[in-house]
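A single protein chain has been removed from this complex, and every other one stays in its place.
Going by the order they are written in, the chains are A and B; count residues from 1 in each one.
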Amino acid sequence: MLACADLTIEFNRKAVLKGVSLQFPPRKISAIIGPSGCGKSTLLRSFNRMHDLTKGARVIGSVTLDGREIYNTSEDPVLIRRRIGMVFQKANPFPTLSIYENTIAGLRLAGVTSTPVLKEAAEKALVDAALWDEVKDRLKSSPMTLSGGQQQRLCIARALAVDPEVLLMDEPCSALDPIATSKIEELMFRLRERLIVVIVTHNMQQAARASDRTAFLWMGELIEAGETEAIFTSPKKTMTEDYITGRFG
Amino acid sequence: MDVPTSTTLESPAPGLGSRPPSTGAALPPAQPGAVQVDSGPPPAEPPLAEPPPAEPLVDRYHRSTGRTADRIFRLATGACALSVAALILVAVLYLVHGSVPAFRANGLGAILSPVWDPTNQKYGALSFLFGTAYTSLIGMAIALPLGVLTAVALVEILPKALSQAISLAVELLAAIPSVLLGLWGIFVLVPLVRTVEIAIYKSPLGLKKLPIFAGPPLGVGYLSAGVLLAIMALPFILSVTREVILQVPSAQREAAYALGATRWQAIRRFILPYSWKGIFGAGLLGLARVLGETMAVTMVIGNTPQIKASLFASGYTLASVIANEFTEAPSDLAISALISLGLILLLVSILLNGAARIMLLRLSRSHGTPQEVK
Partner (left out) sequence: MSGSHRLRKIQGRLMEGVCLLAALLAVIPLFAFMWHLAAKGASSLTLNLFTQLPLPPGEVGGGLKNAIVGSLVVVGLATVAGIPLGVGAAVYMSEFARPKVASSLRFACDVLSGIPSIVMGLLAYQVVVVRMHHFSALSGSVALAFIMLPVVVITTQEMLRLVPHSLREAGHALGIPAWRIASSISLRAAAPGVLTGMILAVSRVAGETAPLLFTSFGNPYLSADPRQPIATLPHTIFTYAISPYDDWHRLAYGGALVLVLGILGSTLLSRFILWWHRRSLNV
């Protein structure tokens, strides 16, 4: 279970996220929705300590994975990032590496050198990402020969190869066409069985059809969170209803 | 970019707007608050003495369209551009012309002989070719790793303010004239190198037996020249490598870190590989620069036309021999031979520079961002 409690994030003293408390239970897909600039990506990135790389960023509050604190701990953020994987808005495969090398990149970074182990992990990850059949004959070729949707699935495979407990997805389909999008949503459903999936999306239809739980953020604050069906059919707050019905954002 | 507030036009148009141009029926400027009625003839205007001349391209505020002035300007500046571009061709032609006597007398192959003895009409340039290559190699072997590692430190590790200060310090290095670096070289570097060489010479490990350390430790020689060349190539390599590393898209860095890379892993496995081609181009440019370096090298290399493998040995480069012997050449043929050495330098530099620039251009195009190398 991934959770955050009273999370506040500041960039150069300016609060971008204020006092957010959420829980992301296992075997569920959780969506974070809200208008542009509401802080959803900021929230997501705090879960794998990506803000450590940003100058002037301050994270106050707690984020826990299975009860153990992610911040304020002696544990190296590098190790945390191996347990919490991330997929980005625009697919970013490493252009200097082949498809195979991309998939196992995370394992190599972790120090795995045994070739049979790597090969097996690569195949498993690519199968899980629904990409194996399409690339199994050209594992050595450049990822830049793949389509946008395929590249994104490659990035998902890359993230899965290190066997994380959580997969964070930051608007993974926003640069993709509907067919590619539905492929990714399909694989999200399968992944749900094994890990916690948290997806940030500005596409409400996607949130409604693809997630089990939804959290609505606005201007850095959590407005409402709960079962997706409840949020979309009978939201408790008027602001939520206004956003969902398209009255703003 | 802000609009400069001091832009003025050469011929101000006095009264523009105060009286409408009489190119036919025109409405007078509307009075503020007045209701515009668009039907009906315009209110009476004082009639002109004569109808306006029917020249559509002339208005009363410019004497002419400036067509001829335009043409002259274009021609003049175009001539400037042409002459600058033609300079390369002119240089090649003049130097070929100057080298012909030497080639005719000794044949092209004579250049490759190791014997240089102008008083006896021997113009073998092999020792100079070797010296140029060897010193440049030493220089690049020092400057490339140093430049790349420094660039990594500046972009990835050090805070911005410190990184800018260090960049400035290295950039200023590039502004130092070669002869002044040579001055420092003679009085500071050479004694220093001599101390190091003596230490190696006296070393109980018997290092002096190695061919690369053979010979008396004079201080002047290939090593000193190589170090000076490294100092001169460094600013170049550093600035280009910095640019190349900065160009690595942040998406790549994020992907690497999100996978759990340590900072060095991200640098070594993802950021540097992305940049190799650019670094190679920078290396080529740096090499092209040091091949023709004259003054600093001449002052510390020992000026001996010989071919030796040792870092301690004195040598000679193409540029140095031209610098030293041109004014004392014993014959016109000797001058022609020296010019032919200059021709070699010219052709090699054109080739290297051209290749490096094309490579860097292709690289920036494939990465989608235009990249200027100064």
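One rule holds for everything that comes next: a contact is a pair of C-beta atoms (placed from the backbone, for glycine too) under 8 Å apart; a residue touches a chain by one contact, two chains touch by 3 or more.
Computed from a predicted model, the values in this text were never measured in an experiment.
Across the complete structure, the visible chains that the omitted chain touches are A, B. Of the listed residues B:Ile88, B:Ala133 or B:Leu246, the one in contact with the hidden chain in the full complex is B:Ile88.
Hidden from this view is one chain, which touches chain A at 76, 78-79, 110-111. If you put the missing chain back, the residues of chain B touching it would be 1-10, 59, 62, 65-67, 69-70, 72-74, 76-81, 83-85, 87-88, 90-91, 94-95, 97-98, 145-147, 149-150, 152-154, 156-158, 166, 169-170, 172-173, 175-184, 186-188, 231, 234, 238, 262-265, 268, 285, 288-289, 291-295, 299, 319, 322-323, 326-327, 339, 342, 345-346, 349-350, 352-354, 357, 372-374.
One rule holds for everything that comes next: only the chains that are shown with their structure count from here on.
Chain A and chain B have CA centres that are 46 Å apart.
On the chain A side of its complex with chain B, the touching residues are 48, 50, 53, 78-79, 81-82, 85-86, 88, 90, 92-96, 105-106, 108-110, 155, 158-159, 162.
Residues of chain B touching chain A in their complex: 249, 251-262, 265, 269-270, 273-274.
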